[in-house]
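With one protein chain removed, the remaining protein chains of the complex are shown where they sit.
And then subunit A:
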Amino acid sequence: MTLATDTAVRADGVVLRYGRTTALDGVSLSLGTGVTGLLGPNGAGKTTLLRVIATAVRPDSGTVSAFGHDALTGPGRLAVRRRLGYLPQDPGFHPSFTAFEFVDYVAILKELTVRSARHAEVRRVLAQVGLDEQRGKRIRALSGGMRQRVALAAALVGDPALLILDEPTVGLDPEQRMRFRELFADLGEDRAVLLSTHQTEDVMSLCRTVVVLDEGRVRFDGTPVELAAQAAGRVWTSETRATGALASWRTGTGSYRQVGDPPLGADLLEPTIEDGYLTLVGLRATEDPR
């Protein structure tokens, strides 16, 4: 594995419109080694941004480069794709394929053509996602969590330097989420991982940096601690619900945890990353993500 000499991914002033809707409105960001969390309410443009970086969609304006290649040119796009692993939000599967065949098929399309080396690589990634023993099973016979792992294995095959994961833990039970979290942490040690999620605890535990996207614009770009600090002095607890709070909920102790502008003399709390996110995005953040 060789190290690049520059930033993994850089996007500058990316604008993308769908008709009258502006999905991305001048987005700029840079990615390097480690896991970067991408937070935002529904319709914020997260998936669109991921697809732009993954070279699936060409922006109307702006620049995107990865590993020193201009991702908006043909050769550059190809160079990016050679280093890309992409797990979409709702990956499809060929149900009649076995897990091995599915990942092998993806490996071929990634131009891993030496059969023995490719098969070794497929076995490696299946073992990496914990599907070593299920590799001969047809996908139609696998559970939802196992299918998600197959999709992740397909994204990992070829050892990509850039991994884009669009809500990979949706629908997984806590144990599976924990397994994925461990895996993402390992993967982030030596590559750029862009993780779109609604799970703020995933961001807190995994991400070295976090980007908050809202209405097609970057609202925050920094560390999780810095994101939490956005709510410093704006989180308090009280015995009654405050009417002017951005968010207010009754905790297990019976008191209300509230985010917003606290009254004088309020009993302030240490903010979490979720509080910072709520502060940035406001009520849209509390909408049902699905």
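We take it that a contact is a pair of C-beta atoms (placed from the backbone, for glycine too) under 8 Å apart; a residue touches a chain by one contact, two chains touch by 3 or more; residues count from 1.
FYI, contacts and distances are computed from a predicted model.
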{"item": "Chain left out of the displayed complex - its UniProt protein name, from \"ABC transporter\", \"Peptide/nickel transport system permease protein\", \"Sulfurtransferase\" or \"SufE family protein\"", "value": "\"ABC transporter\""}
{"item": "Touching residue (missing chain; options A:121, A:214 or A:275)", "value": "A:121"}
{"item": "Among A:104, A:167 or A:202, the residue in touch with the chain that has been omitted", "value": "A:104"}
{"item": "Touching the absent chain when the full complex is considered, from A:39, A:84, A:165 or A:203", "value": "A:84"}
{"item": "Touching residues on subunit A - with respect to the absent chain", "value": "1-8, 28-34, 54-56, 67, 78, 81-84, 86-88, 90-95, 104-106, 108-115, 117-118, 120-121, 151, 154-155, 158-162, 190-192, 209, 218, 221-222"}
